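This is the structure I have questions about; it appears just below.
Of the protein chains in this complex, one is absent; all others appear in place.
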Amino acid sequence: MSSYGDQIRFTIFGESHGSAIGVVIDGLPAGEAIDLEKLQSFLDRRAPGKSALATKRKESDTVKILSGLYEGKTCGAPLCAAIANSDMHSTDYSSLRVTPRPGHADYPAYVRYGGANDIRGGGHFSGRLTAPLCIAGGIAQQILQRKGITVGAHISSMAGICDRPFPFELTADLLESLKTKPLAVLDEEAGQRMDKAVRDAAADRDSVGGCIECALIGIDPGIGDTMFESWESRMASMLFGIPAVKGVEFGDGFAMAHKRGSECNDPYRLRDGRITCESNHNGGILGGISNGMPIVVRAAIKPTPSIAREQKSVDLETGEEKNLEIKGRHDPCIVPRAVPVIEAAVALTALDILLITEGRKWN
Amino acid sequence: MSSYGDQIRFTIFGESHGSAIGVVIDGLPAGEAIDLEKLQSFLDRRAPGKSALATKRKESDTVKILSGLYEGKTCGAPLCAAIANSDMHSTDYSSLRVTPRPGHADYPAYVRYGGANDIRGGGHFSGRLTAPLCIAGGIAQQILQRKGITVGAHISSMAGICDRPFPFELTADLLESLKTKPLAVLDEEAGQRMDKAVRDAAADRDSVGGCIECALIGIDPGIGDTMFESWESRMASMLFGIPAVKGVEFGDGFAMAHKRGSECNDPYRLRDGRITCESNHNGGILGGISNGMPIVVRAAIKPTPSIAREQKSVDLETGEEKNLEIKGRHDPCIVPRAVPVIEAAVALTALDILLITEGRKWN
Amino acid sequence: MSSYGDQIRFTIFGESHGSAIGVVIDGLPAGEAIDLEKLQSFLDRRAPGKSALATKRKESDTVKILSGLYEGKTCGAPLCAAIANSDMHSTDYSSLRVTPRPGHADYPAYVRYGGANDIRGGGHFSGRLTAPLCIAGGIAQQILQRKGITVGAHISSMAGICDRPFPFELTADLLESLKTKPLAVLDEEAGQRMDKAVRDAAADRDSVGGCIECALIGIDPGIGDTMFESWESRMASMLFGIPAVKGVEFGDGFAMAHKRGSECNDPYRLRDGRITCESNHNGGILGGISNGMPIVVRAAIKPTPSIAREQKSVDLETGEEKNLEIKGRHDPCIVPRAVPVIEAAVALTALDILLITEGRKWN
Partner (left out) sequence: MSSYGDQIRFTIFGESHGSAIGVVIDGLPAGEAIDLEKLQSFLDRRAPGKSALATKRKESDTVKILSGLYEGKTCGAPLCAAIANSDMHSTDYSSLRVTPRPGHADYPAYVRYGGANDIRGGGHFSGRLTAPLCIAGGIAQQILQRKGITVGAHISSMAGICDRPFPFELTADLLESLKTKPLAVLDEEAGQRMDKAVRDAAADRDSVGGCIECALIGIDPGIGDTMFESWESRMASMLFGIPAVKGVEFGDGFAMAHKRGSECNDPYRLRDGRITCESNHNGGILGGISNGMPIVVRAAIKPTPSIAREQKSVDLETGEEKNLEIKGRHDPCIVPRAVPVIEAAVALTALDILLITEGRKWN
């Protein structure tokens, strides 16, 4: 199911080679001006066909608003936005119907939907469906920004090469500056090595994965709920809904498993009369609720499963083993294009949580 | 909020030093025999007061069923089970009301609930609330087992010392054997070093964290849903609801960020006429849906924030900086006791997902 | 399923002859003082064994709070309250297991739960489960009252005899005064005729139904949402969850089907500088959202299906036709005892809707 949220709720629709992809968002606060050019720029950050690292499929990905905006502002009714598909080469996929690609959803989807799922370009399982997520997330970001909340992300690692971590003193300026870079890294030299490593993998007819670190600043303390409605629970269930995400951690995350308590507890101090922490090992969340520090989350993205090498598979109809070679156009690494997608997911979770705590009439 | 689930739904209630803790579970399949002795044994695996590694608080944690069982079987009505609290030393906590403990929920909870939350023993934020989760999870396990589904876990690392990973060929016997060990590890020698490391930390008036790897075997391919209702999304939102969990990963998880596609795609082969994979880097889940391989998940658990060392805090009433020393009885490491808790969370998620796919009349 | 709500959520548990019945409520605003004596008085209004019109089963129905209250106030954690069962005569029901009572849930429940449901006293389908609903609703009423919101109800008809409708000018005093009457009617003389009609039916070994009209005053305009989250949708789904409710209408309800638009549109006028309506045919709700007028709802309650006359049934095991005579103690009319139940349902719906619009930190 492609729906998420409580106080806002959105559903992502479309298949990679269907007539359109899009999203419906219910529960957006009314009266919020949405800058459609800015939204388009946000989407352009994930659009394909722009870089040597990405698939050659070209999609202009122009957003069309079908409902929910009136005189440029949200009007309280569900907002539907769609992107028409174009430049589809569906013939490339015909042979995959009965020969599932390793690492892809093909086989479980075949069983789950009794073979009725749209296999062309991965259908609804395609990474292309992250475009509507970015529409929803781009809108959420504009609303959050008006409340002084900023979300931003960088590639913390790609192909095994690590970027610098976020500094302790995180500013909106730093987060915004990352959005204008061709590769969202803090350490340009690491970025160049990442770029080379992706090209090497592509030359090897292989692919690479990476990790994206995202921060959310401007969240007051005392926002959110406990246990299964914690910031971590809500954000993780959104992030794991993004194809290829296989790990999610908050603050120091898995590294905390190897540390001692004295290294993980964030001491409280006063700063300009406000309670703050001297460190942020817990990523801004304690007991599921915000503590006023930046919320920091990291998502692991597996290497694109579509690789040009011959792979072992089976024929679902004849029930025989069979090798397959994937044709078509594929990203050797989707991590750079996933940066705005992670931002979108984080922004949407934040907006939902804020509306839960503050109410739907929040303003 | 302490509620979870769609086709089954449970709510955990209680505070550490209140009169009782418990759980209500709605939507359990009817007619399922529940072995209450077996359930109590499951709970005993997480009960405090049993090991030198754990808190000295002693709770018999005897489960009392208030509703939902009729002649030993689930009867279709919500099952409520409660544990009476005892052995409470509430005076230990009186000074903490206005001096939040670093790494604990005290400060965000104070803001969120306007100071009305029960601070004694951490109140509803206490790790003690994982006991009712184990009641629900122990019941879910019994139902799953009857369908040939087994869940089991081991400590994959503690205090920086790693256990062997699960073998590729996972059996119910192996998973069950772990449940009888004092420390759930595959490598006994590693277990001994872990034990020593925890004692060392305790002697240092410090605490340590760890990582738990959990497997679920017997799930057919084609179970589950896509995107935000993926196995990963649903399981992560449950796991992050457990206090102290700060990271969740599936299959090779974060390690996939450093690998190539050719190393992460699980090739399909036939085995005894059944489609299977030659490896399980994706942890049994592709596109959010089960592929028939064991579902493998890992959760990172941060070191217990309650340490005996003096720590920096602030006084929420006077608004002044203030140091604090935590008194009371605390686990230097909660990882061993968290093993059945993680199993419980995984079993409950699996039962919910199975009921979503198979319907509430599943049998 | 016995769970309801979004921003608050509660689950009702228990069976008529089980060890306890109760409710868990998650999401109550924190810091709200709950007067337990007042809560008990509210429950006493529905308790059995008090009137000649009601069943002879005597239950003290003493509420015990297991969690969620700290120093007399809600503490942000789920509130669990239970009532121990007593005075059970379970042997009365033994023969009903395979001979379903007409008008009761016995037969569909037998099919739905494969015969595993607790048949004693109706099990979870018993009207006794409205006691926990009253616990939740009584708590909601106390919170609402502090915000200037009052709920109150009267028996608008019973056994075919009609009470006066609510006057257009509804006051909290009028609503409160109804709660102290033995029979909640506006017209005492009609009440006396109702009383006689119920006694006549009982003498005939029969039962009667009735209708309850409930009002909610003090709701500001602009609260609530559209379509499937309208006040009507949310309130109806709660009210139809009460056993025996077979009809729900708002404002003039079914009577509007026979009227003209000019008779149903409520004209806007100013009164003390505030927008108000000259009539309230729409029951305070337009487009699903409150318009500032009293919210008025009516629920039809069918006659108690347990009657002493011989009735036609079948034997579910032998598959043969069979007549049955119901023994045990039963209300000839549950309408008087249902008045606080309807109030409880209306209060809970209102609290949930208010928290959706105003947020969980509402205060």
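Note that the chains are named A, B and C in the order they appear, and that numbering of residues resets to 1 at the start of each chain.
Following the convention adopted for this analysis, a residue touches a chain if its C-beta (ideal position, glycine included) is under 8 Å from a C-beta of that chain, and two chains touch if they have at least 3 such contacts.
Note that this is a predicted model, so its numbers are computed, not measured.
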Residue in contact with the excluded chain [from C:Gly18, C:Gly283, C:Pro336 or C:Gly359]: C:Gly283
Touch with the omitted chain, as defined above, among C:Gly251, C:Pro336 or C:Gly359: C:Gly251
Absent-chain contact - pick from A:Ala47, A:Val63 or A:Leu79: A:Leu79
Residue, one of C:Leu170, C:Val208 or C:Ile342, that touches the chain absent here: C:Val208
For subunit A, residues in touch with the removed chain: 1-3, 9, 11-15, 18-22, 24, 26-27, 30-31, 65-68, 70, 73-80, 82, 109, 112-118, 123-124, 361, 363
Hidden partner interface residues of subunit C, rising order: 1-4, 12, 100-112, 124-125, 129, 157-160, 201, 204, 206-211, 220-230, 232-234, 236-238, 240-243, 245-254, 256-270, 273, 275, 277-278, 282-283, 285-292, 300-307, 309, 311-314, 316, 319-321
Absent-chain interface as seen on subunit B, which is shown: 6-7, 76-77, 222, 225-226, 355-362
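One rule holds in what follows: only the chains that are shown with their structure count from here on.
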Subunit B-subunit C separation of Cα centroids, rounded to whole Å: 38
Length of the line joining the C-alpha centres of subunit A and subunit B, rounded to whole Å: 27
Averaged-CA centre spacing for the pair subunit C and subunit A, given as whole angstrom: 45
Subunit B: positions in contact with at least two other chains: 1-3, 12, 109, 112, 124
